[in-house]
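Pasting in a structure now, in structure tokens, and then I'll have a few things to ask.
Left out: one protein chain. Kept in place: all the others.
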Amino acid sequence: MKYFMIAIVCVLCFLLPFFVGAYLIHVLTSIMIFLSLALSWDMMLRTGQLSFGIAGFFGLGAYASIIAVDDFSIDPLWSILVAAGFAALIALALGWIVLRLREIYFAITTLALSSVFMIFARNLSDLTGGSAGKVLYESIFKGDSIKIYWLVLSVALTVILVSELFQRTRIRFAINAIRDDEIAAKCSGVNIFKYLLFVFVLTSAIQGAVGALYAQQYAFVEPESTFSANFLLLPMSMALVGGIYSSLGPIIGAVVLGLASEYLKLIMPYGHLIIYGLILVLTIMFLPRGIYGTVVNRIAAKR
Amino acid sequence: MLLRTEKLTKSFGGLIAVKSVDLKVNQGEILGIIGPNGAGKTTLTNLISGVFYPTEGRIHFEDKDITFVPAHLRARMGIARTFQLVRPLRDFTAFENVVVSCLFARGESLREARKSARKICELVELDQPERRLDRLTVFELKKLEIARALGCQPKLLILDEVMAGLNFEEMQRMIQLVKSLREKQITICVIEHVMSVISQLTDRVVVLDRGEIIAEGPYEKVAHDPKVITAYLGEEA
Partner (left out) sequence: MKRNFVGYVVLAIALFLIALLRPYAFFYGVQRGSLYGLVALPLALILGIVGLLNLAHGEFLTLSLYMTYLLFTKWGMDPLVSPAVTVPLLLAFGFVVYKLVIERSLKTHHLNLLLLTFGVSIVMVESLNIWWTSRPRNIYVPYASTSVNIFGVYVGGYEFLYTIAVVLVLTGLLLFLKKTRLGQATYAVGQNPKGAAIVGINVKFVYAFVFSLAAGLVALAGALLSVRSSIFPQAGGPFTMKSFSLTAMAGLGNLPGIVLAGIVLGIAEEFVKSIPGYTGWADLVFFVVLIAAIVFRAFGRREG
């Protein structure tokens, strides 16, 4: 019954463009982009590692995809896979080093990596177009917003599926154990490094793919805006507000904050990011488990 | 011989916690490891289970050199341990704690691991294992430590002060539990402060003081060794 409901919801999501207007489709597309990023950030956080690197891998994917289309004439659709693969490869190479680090050292190094990627994007002018960036002749699907919506929806659903697989298989036991107590985990036979590397590479690939989607939608990349801190701040706020360590939490957070930010943009076109900062601060102070986590706790307490 | 260490040494900066220890653990025995506070018992456990690598010396397990084998592989080879200060995984229920080691140390599937974990919880008499951890008593937490270690299907089980904090009756039940484990062909090292437990359980005792082995043999013999008495009472006595 539950799966039947989920299937219905999925089908409805795909049919939505036939019932609602172009503006809402555009908003939903953007929400799903951030939702995928939020989930990927949360999946890494479930291992206990706070990554500030998602904007970096997002930008990496965006550049890889645009370059693949522009310089290697790869089909835009395939370029998304290329971007995911490229981000995964970089994550694999860097993961060998970065994943030996913990806590603030891991967080800061991932933040530093984002800046390093940006410096490369700005300075490897022959490949990346330097600080002017790169513009494609046209958007993916010739800019057909409904097809783009379907594509983004498919990617978002895939990410949700992956996140649920994390929660329902042995992976959940491994990464929760690592988060709780690494020494107890390894004495129980958990290969900590293998799982951390796996999650890091997978989430980086997701971030790369999402970056590619975003870049193909707007058909350009540019260092400042592609590696913008927004692609870190918004997903993080969404996951925190919705509730970390779950699939549903980041989804709720993405929808709530996504819709709220559209509204904010209307009433406050300039500097609306301050609201995100405030939400981030207030959530951590007063609602550390987020909306979903708090609800679940309330229900559990009543039992 | 199940486990053998050769001149095992571990220093932290200038402090030598374990100094040139040659420990032998025979198949099927219950070995007691005793010594005053700071003698290096827990460090020895950490070295054997792979939490630290030694500064010098080697460790052999079933005739394989495991000196630099990572901890998770040792768990899979059948070296399991409990922690003196219990380290349950807080985000899991008691039952799921046991599932973790069944999954990863035994390499079982999720379904098999749940089945094995249920059996283990029955074996250690952990009632209502689906409870959250904050509802568990000290005795139950200690039993959970053992249950999780048993999830590794151990050949060698190191019990680091499992009696600490238990009352007399609980201690008797714990002793019965450890004895029942020996009948399952598990070799056991008991690190303990409570001497009555050591005398009831062990076949042989090793005494550590300041990182070195100062005596070994049956409990009755070791307990009367003047070196051991000095170590416990201090030089002046």
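Each chain carries a letter (A and B) given by its place in the written order, and its residues are counted from 1.
Operating definition for what follows: contacts are C-beta pairs under 8 Å (C-beta built on N, C-alpha and C of every residue); 3 or more make two chains touch, one makes a residue touch a chain.
Please read these numbers as outputs of a predicted model, since none were measured by experiment.
Peer 1: Kindly state which of the options A:236, A:257 or A:291 is in contact with the chain not pictured.
Peer 2: Final answer for the missing-chain contact: A:236.
Peer 1: Which one touches the absent chain: A:97, A:267 or A:301?
Peer 2: In the full complex, the listed residue that touches the missing chain is A:97.
Peer 1: For the chain that's not shown, point to the residue among B:35, B:50 or B:78 touching it.
Peer 2: B:50
Peer 1: In the full complex, which of A:20, A:93 or A:116 touches the chain missing from this view?
Peer 2: A:116
Peer 1: Using the touch rule from the top, list residues of subunit A that touch the missing partner.
Peer 2: 50, 52, 97-98, 100-101, 103-105, 107-109, 111-113, 115-116, 119, 122-123, 186, 229, 233, 236, 240, 270-271, 273-274, 276-278, 280-281, 284-285, 288
One rule holds in what follows: only the chains that are shown with their structure count from here on.
Peer 1: Can you check how far apart subunit A and subunit B are, centre to centre, with Cα atoms defining each centre and the answer in Å?
Peer 2: Subunit A and subunit B have C-alpha centres separated by 43 Å.
Peer 1: Give the list of subunit B residues in touch with subunit A in this complex.
Peer 2: The contact residues of subunit B facing subunit A are 49-51, 70-72, 75-76, 80-81, 83, 87-92, 96, 99-101, 103-107, 109-110, 113, 148, 151-152.
Peer 1: Please output the residues of subunit A touching subunit B within their complex, sorted ascending.
Peer 2: Residues of subunit A touching subunit B: 169-170, 173-174, 176-177, 179-181, 183-192, 245.
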